[in-house]
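A single protein chain has been removed from this complex, and every other one stays in its place.
Now for chain A:
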Amino acid sequence: MSSKETARPPGLRPGGRAGEEAGATAEPGARPEALAGGPGPRPSAGAGRSRAAGSGGAAAPRRAGRLDRQTAAAWVLILPFVLLFLAFTAGPVLGSLGMSFTDIRQRDLRTPFSVNGVGFGNYVKAFQDETFRKAAFNTAYFVVIGVPLTLVVALAAAVLLDRGVKRFQALFKVGYYLPVVTSIVAIAVIWRFVLAPDSGLLNTVLGWVGIDGPNWLASKTWAMPSLIAMAVWRNFGSAMIIFLAGLQGIPQSVEEAGQIDGASSWQRFRYLIMPLLRPTILFTSVTTGIGYLQFFEEPFVMTQGGPLDSTISVSMYTYNQFGFGNYGLATAMAYILFVVIAVITFIQFRLLREK
């Protein structure tokens, strides 16, 4: 279980966390051999050793001996990770799958092997549960609106910093990134006061321009958009940094070529810059999407899922089922979320991969 907050999401959470494409975007300047997965054997080192041994003919077994030593050292170095990984990640992932097919409840905690298998019963129960379907809808709402909005704001901020703001660029960059490193719980507590109906900051500012703001978090219509706005506010800095790195990797000559051809600045951005940013957009949409699909703290602190379940998320409902002691049902719901995350990540890769 890795922390979502680093990731998002996390808080990135968190968390954004997705690995596959990272190798490609990570180190544009990396040596080809490094990307290919590591060093080949170096003949020079073997030669040095065999001279010390005084026998040129023994070079081959000696190199094998060196490899054995490497293997032994590698085992020592990976052992702590492997043990912790098996116990606290791989084991629970499989355990969760197993539990999702059983009727395990809180009272079975001390005797996890005395429970009965129920096949796909928990999955059926989850899909038949109206609140779960509501939670799935809310999560989709949050992701479908929230991810594009976050990326658009992040890209706009990145372009603003890359093209317009030359002086104090670092100050702006750090400023926009600040909310990303702060606790979602604390942010959610603060935003509850920002969004308060009468004494809140937002409605006061809206009042200056003659708008009578609603009671945001108590409204079935406005609660979810409020959570989305807060998520965009908190997370856009993370994608912005990645976009900024992507933009700075595009050579000036690309824009100059467009200028010579008489393209307007919007055309240059749309037809020259955007296609070159495709891998970056893919990466940020995957990480942001994974984080948003798991949103949990926001409704937990700000609305407790209300009003009338209008902001309850799959993660939060899963947590509630855990709280009720329905461990089998909770793990089934978590696995449904897991499968959805995997499928959506896969689709994003297919959609945004080079045409």
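Here is the rule we use: a residue touches a chain if its C-beta (ideal position, glycine included) is under 8 Å from a C-beta of that chain, and two chains touch if they have at least 3 such contacts; residues count from 1.
Here, contacts and distances are computed from a predicted model.
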Considering only the chain that is not displayed, what protein name does its UniProt record carry among "Tetratricopeptide repeat protein", "Proline dehydrogenase", "2-oxoglutarate ferredoxin oxidoreductase subunit beta" or "Carbohydrate ABC transporter membrane protein 2 (CUT1 family)"? "Carbohydrate ABC transporter membrane protein 2 (CUT1 family)"
Of A:T150, A:S226 or A:T287, the residue in touch with the unshown chain: A:T287
